[in-house]
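Note that one protein chain of the assembly has been removed; the remaining protein chains are unaltered in position.
What follows is subunit A.
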Amino acid sequence: MVNATKGLFVSCDIPMAQFIVNLNASLPAAHKFIIHVLDSTHFFVQPDVAGMIRSAISEFRDQNSYEKPT
């Protein structure tokens, strides 16, 4: 019988994919959100982590930018 799992399909580029894998590994076992690693640019994750992933990415982006002090 076919098995169906509900979740979120994530599609990105390879560096972002590595970032997400790293993020997943850094979380304690109860919070790990990746259900399947489909290939180098796609994941299947828990359904409610969209906001968390986006804020982690924007934090990562802010760390890389320099703002001239006004």
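Heads up, the rule we're going with is that a residue touches a chain if its C-beta (ideal position, glycine included) is under 8 Å from a C-beta of that chain, and two chains touch if they have at least 3 such contacts; residues count from 1.
The rule we apply is simple: contacts and distances are computed from a predicted model.
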Select, from "TATA-box-binding protein", "Nucleolar complex protein 2 homolog", "Calcineurin B homologous protein 3" or "RNA polymerase II transcription factor B subunit 2", the UniProt-recorded name of the complex's unshown chain.
"RNA polymerase II transcription factor B subunit 2"
Note that subunit A touches the absent chain at residues 1-13, 16, 20, 35-36, 38, 42, 44, 47, 50, 53-54, 57, 61, 65, 67
